[in-house]
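Of the protein chains in this complex, one is absent; all others appear in place.
Chain lettering (A and B) follows the sequence in which the chains are written, and residue indices restart at 1 in each chain.
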Amino acid sequence: MATMVTTRPPITKKGAGPGPGMPEPNGNGSKGDGFRDPQSHGNRYRIGMWVGLASVTMMFTSLSSAYIVRSSSANDWVPLPMPRVLLASTVLLIASSVTLEFARRKLKAALTKEYAKWLVATVVLGLAFLALQLFAWRQLTAQGIYVSSHPHSSFFYLLTGAHAVHLAGGLLGLGFLWLRSGRIANEALQLEKRQASADAVTIYWHFMDALWIYLFLLLFLWR
Amino acid sequence: MSETHEGVHRHPAPTGFIRKYIFSLDHKVIGIQYILLALAAVAVGMVMSLLMRLNLSWPGTSWPILETLFPTGAPGGIMTPEFYLSLVTMHGTIMVFFVLTTAPQGGFGNYFLPIQIGAEDMAFPVLNMMSFWVTFVGFIVILMAIVVEGNQAIGAWFANLGPSFAGGSGTVGPIGGWTGYAPLSALGKIAGPGQGGGMNLWVISIAIFCVGSLLGALNFITTLLNMRTKGMSLMRMPLTCWAWFTTAVLALLSFPVLLGGGILLLLDRIAGTSFFIPGGLYVSGLLSGSNPNFPLHTGGSPILWQHLFWFFGHPEVYIAILPGMGATSHILATFARKPVFGYRAMVFAIFAIGLLGFLVWGHHMFISGMSPYSAVAFSILTLSIGVPSAVKTFNWLGTLWNSRIRFTTAMLFALGFVSLFVAGGITGLVLGQSSLDLAMHDSYFVTAHFHLVMGVASIFGMFAATYFWFPKMFGRLMSEGIGRIHFWITFIGVYAIFVPMHVMGIRGMPRRFSSFAEYDFLRNVDPLVLLVSVAAVLTIAVQLLFYFNFFWSIFKGEKAGDNPWEATTLEWNTTSPPPHDNFAGVLPTVYHGPYEFAVPGAPKDFVMQTDIEAEVPSGNGHNGHH
Partner (left out) sequence: MGRVLAVIIWIITLLSVALFFSDKWWFVEPISAHAPAYDRQFLITILVVGIAFTAAQVGLGWAVWKFRDTGKPGDRSVYSHGSNRLEVLWTVITAVIFISLAIMGQSVWASLRLHDAPAGSYTVEAVAQQFQWNFHYAGADNKFGRTHPSLIDDGTLNFIGLDPEDPSGRDDSVTAALAIPVNRPVELRLRSKDVIHNFWVPQLRFKQDLVPGMEIKVHFQANKVGKYELACAELCGQLHFKMKSYMLVLPEDELAALQVLPQEQFQARIAELLNKYPLPTN
């Protein structure tokens, strides 16, 4: 323990350290303006969204790994026939990502009316997607295939259901954006907040789009 | 300043009682709500452990109050085996989820992370409020399991929700241990008492808890990344913030996996799926598929549940202990009046523990029937996780060396944490070896190990945090006199409870037995069992002092100033308790590292992080004094 008390010449400091340092009025932390700085405020929504999506990813990873383990754990695996309507719903969901991207760009160009229109288009497409998913469920139940029929059907209902719940959350987000789209925003903070929440919802929506394509491929290629 | 002040508030200080204290958006109120929730939950969990010890050491004794409360679970006041096993399950679940995951992170983290990084609040106050109330609902649901299983009438009523919800087993909840291994947990009422509605509520409660924790974790991470004040670089953050941040990352990535597993388990129970239930089962005289009470199951994998559970479950033990480590480092430095020894190494150790924590879940499953080859990898990775843990211990000792210690109650508990963390953690070297786990698995050696390290050490971290931050939270000091009595008896008590348990485990005593009377080879540990029970009764009794001290001091404690401990970090830079926006409109600017004690030449023996006047010698933090 002697070494820690021996006197040695100070080592020149590189960057901020935990240890001593001359006062640095500006430091090198964040901008540090808390709620005051519009840029930092906007980033909060984007960071929060990516962090949240990390946890969504983990949940679907766990369900996927269960799917893969279960598909090889016994010989009771009966692959479902793919309901054709899912192709149509996939197209609708991709289209909704495109319309939402349009909406986001209109907002950036400060065209709020156009922005609201594209938002409505996205919501309609999203609702249509959910309707088609429900239709696919009805088709399967009409054929006598239920959640407990066999493992592949269990996973089909579970994964499509979990995705639909998450997508419905996205629809709520879109609805929130649409309700706010009519508000007049002049201040930098308000503008930045509106853009950032639109960005966050868009990130989420695109993610749900990609997640659906992944689940679709998993369910009907890995069977 | 008042001009910016107006613009600062995203949510102005509320005035009504409900918005101020119930559905509050203020991270400080939410933090206290979490702490109160944990205090309620830990009382329930402790009473359950008391009942378990009474049953183990005085099995024939009648406890009339038990019969009054649970006429079928404790006929004649003597508890049934299933009653005991439901106590085991509920004690574990309530302690792990609603105590060890709420108080350290949701409680102290919520209150102090924003203040310590110099922010007005969490990044998403509404999410923060939701995360508490979702967790609260989870707690109510787990308490409902007690009445659903314990009360015939309510249990029968719950059957209206579906056959799998029928309760009334005369227990205080489900039977499955906190790990709820399938297929016992998946089969439903047919598998015996405690497998009905209580188990459904158990799964639902945990799923709800997962959601609440995820909302909290998201908030912690965003707040720390986005809202540090001017000058608060990452390496100037208090170690508590690093611990809360890493804990939040662990929670963010592990709770979704448990949530996924919980959904699968619930579907097996209520929808007749076969994720975890294999084919050809014959339970309670019935073959799967031969009877409407026992639908056909095929091909599920019981081990899959264990993988999903422990992928969450192992990080969970670090979720419980990391905040305690952070608080201990913080409090040791403050009362040793000395900078934290090896701050960087401490940060790396926290990271290494967090990362390795995701790679070692298989050590809970050595003898589960998984591939014996994977056990080799899990075993070596598990012993590696001891290295950063040892590094932390060395650095704590390094912090104390050549220091000038002030023995407050908070410091005593922080020192107790170090002692207990070593005592509990080091037996991981035994259990982490797949060879030695062959005999130690599911024995009292395991019970002793995890209670000391993730249970008692974490709780000591929280006691230290409570005595330390109480004056900041309530503006008054807790009684040091009562605090010391609380410390001495608890410290000696927990050693007396848990050290003998190791020896019982070496002898071969298995966990989760309601009685050991059947086994001749365990006769010689009977005196130790009695010793443990007596120590447990005394230690639990002395916790009443803590409850008294806590609530009495809120109203009658000695008034504390803004900085009663002469500490350096930002929470001591504001009033006690802090105003609604933490810093009365002016965010602090940070000029120094978090633990500048005993700076040569400084007028006082501590330099606050905001002290622009102080000159701190330059250096990389690794050279000696001048």
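For this structure, a couple of remarks:
Criterion: a residue touches a chain if its C-beta (ideal position, glycine included) is under 8 Å from a C-beta of that chain, and two chains touch if they have at least 3 such contacts.
This one's a predicted model, so the numbers in the text were calculated from it and none came from an experiment.
The chain not shown here is touched by just one of B:His91, B:Lys338 or B:His486, and that residue is B:Lys338. Of B:Ile321, B:Ile350, B:Ala535 or B:Val599, it is B:Val599 that touches the chain left out of the display. Of the candidate positions B:Val47, B:Ile380, B:Ala584 or B:Ile612, contact with the hidden chain is made by B:Ile380.
Among B:Tyr34, B:Tyr495, B:Trp572 or B:Tyr591, only B:Tyr495 touches the chain that is left out of the view. Although one chain is not displayed, subunit B still touches it through residues 81-82, 85, 88, 175-177, 181, 183-184, 187, 191-195, 278-285, 287-288, 299-303, 336-345, 367-369, 372-373, 375-376, 379-380, 382-384, 386-387, 390-391, 393-395, 397-398, 400-407, 412, 415, 418-419, 422-423, 426-427, 429-430, 432-436, 438-439, 441-443, 488, 491-492, 495, 499-500, 502-504, 506-508, 510-516, 518-521, 524-525, 528, 597-600, 605, 617, 619, 621-626.
As a working rule, only the chains that are shown with their structure count from here on.
For the pair subunit A and subunit B, the distance between mean C-alpha positions equals 29 Å.
By the touch criterion stated above, subunit B contacts subunit A in their complex at residues 4, 7-10, 118-121, 123-124, 214, 217-219, 221-222, 225-236, 252-257, 259-261, 263-264, 267, 271-275, 278-279, 295, 298-301, 304, 307-308, 311, 339-341, 343-344, 347, 398, 401-402, 587, 589-596, 599, 612, 614-626.
By the touch criterion stated above, subunit A contacts subunit B in their complex at residues 1, 4-36, 40, 43-44, 47-48, 51-52, 54-63, 65-66, 69-70, 73-77, 147-148, 150-151, 154, 158, 162, 189.
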